[in-house]
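Removed from the display is one protein chain of the complex; every other protein chain stays in position.
And then chain A:
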Amino acid sequence: MFLLLPFDSLIVNLLGISLTVLFTLLLVFIIVPAVFGVSFGIRKLYMKTLLKIFAWATLRMERGAKEKNHQLYKPYTNGIIAKDPTSLEEEIKEIRRSGSSKALDNTPEFELSDIFYFCRKGMETIMDDEVTKRFSAEELESWNLLSRTNYNFQYISLRLTVLWGLGVLIRYCLLLPLRIALAFTGISLLVVGTTMVGYLPNGRFKEFLSKHVHLMCYRICVRALTAIITYHDRKNRPRNGGICVANHTSPIDVIILASDGYYAMVGQVHGGLMGVIQRAMVKACPHVWFERSEVKDRHLVAKRLTEHVQDKSKLPILIFPEGTCINNTSVMMFKKGSFEIGATVYPVAIKYDPQFGDAFWNSSKYGMVTYLLRMMTSWAIVCSVWYLPPMTRQAEEDAVQFANRVKSAIARQGGLVDLLWDGGLKREKVKDTFKEEQQKLYSKMIVGNHEDRSRS
């Protein structure tokens, strides 16, 4: 036994050294390009290989299902109900017209079939409504070897299980430590870098350094997530004095946008690590941080934002008007605050490809730490970013209409469903005013303005 001990420690030492060397090489291979903003194209190759493996896995599952004479679950991207987007009035008129109703003109009338119209509509929303499904992760067409996205687990063969096991090993034992190391590096560099830049006197040199410290650190964070981003129309990138608005899916959105542009962040002051980062960042360049108490005061918020955009030397503000994370299949109501300020709005559409890792943060289900762990144990985060041409508020539209116009543009570009519903419905129930509107509309239809009919 004594003879084995020194032999053992030799093996352990060799293992330790080789791992360290490997690790360092990888870190250098990844961090150095991040600093200079170049890419070797390794991630794209990685993506292609993974896609081939996923396709194979799905085929095997389909074969497994066929053997058992079962059906594989295929997700419905547009829901299960055929809905036509007509208004309440139009649909009721249609129903009445199709029947043999005596009243051929538009006299207000009640028909028994109206009850069924409402019942049908109601039942449809119970089975498949537009809002509930926006707050849970998007479903995938083919399996991506993550157990968290498998809907047909009973059809996995031995070979597939082995492959999945290998995947787990790679993701948790190779990728995760690497990514954590990168994230740690990125965040520390950001804090240290911005603090040091903060000591410099204000001027062009300080701005130059600040910009590059920010960019470099965000790029390292991008690699910490293995985020593969495709930017489109970079000529439309936001300029000073403008506001950049984008759809919100996760806190990662900030990293994705800030690694390609220099923005002033807006947000609430946090405690803990977040707070440390915020305090450091604001030393290098003016970000807009609000105290908790100030956030409630809409006038104060608007005032500070207005002051910021009016100063042309200050950076474009980055804002997510939805106010909460949505699952990236739709864009929900934009809060009008940012659109009242009167600055040029630069819309940005972000669409994630959930195939390699779903970036959506379901905040009612996972805390921040669990979420980040899930992100760092996915294969990759793949997304496309479109910089849309700048928009300004027209004379005849108000802030809400302007917000909706921008929202539609973003939805159209990203291929997302454009909803009028408020993202706040994730946590709060819908207001009664909507119901009252519907009732008013229907009342007009059955009673109208004919006062004399009530007496017959």
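The working rule: a contact is a pair of C-beta atoms (placed from the backbone, for glycine too) under 8 Å apart; a residue touches a chain by one contact, two chains touch by 3 or more; residues count from 1.
We adopt the following convention: contacts and distances are computed from a predicted model.
Chemist: Choose one: "VPS33B late endosome and lysosome associated", "Sodium/hydrogen exchanger", "1-aminocyclopropane-1-carboxylate synthase" or "EF-hand domain-containing protein". The correct choice is the protein name in UniProt for the chain not shown.
Modeler: "EF-hand domain-containing protein"
Chemist: So one chain is hidden, and I want to know which residue out of A:Ile81, A:Val192, A:Leu273 or A:Met368 touches that hidden chain in the complete assembly.
Modeler: Residue touching the absent chain, from the options given: A:Ile81.
Chemist: Which of these touches the unseen chain: A:Ser18, A:Thr49 or A:Thr132?
Modeler: A:Thr132
Chemist: Taking the entire complex into account, which one of A:Arg204, A:His299 or A:Lys440 touches the absent chain?
Modeler: For the chain that is not drawn, the touching residue is A:Lys440.
Chemist: Even though one chain is hidden, which residues of chain A still touch it in the full complex?
Modeler: With respect to the unshown chain, the touching residues of chain A are 71, 73-76, 78-82, 94-96, 98-101, 110-133, 135-137, 139, 148-154, 421, 425, 429-430, 434-440, 442-444, 446-447, 453-456.
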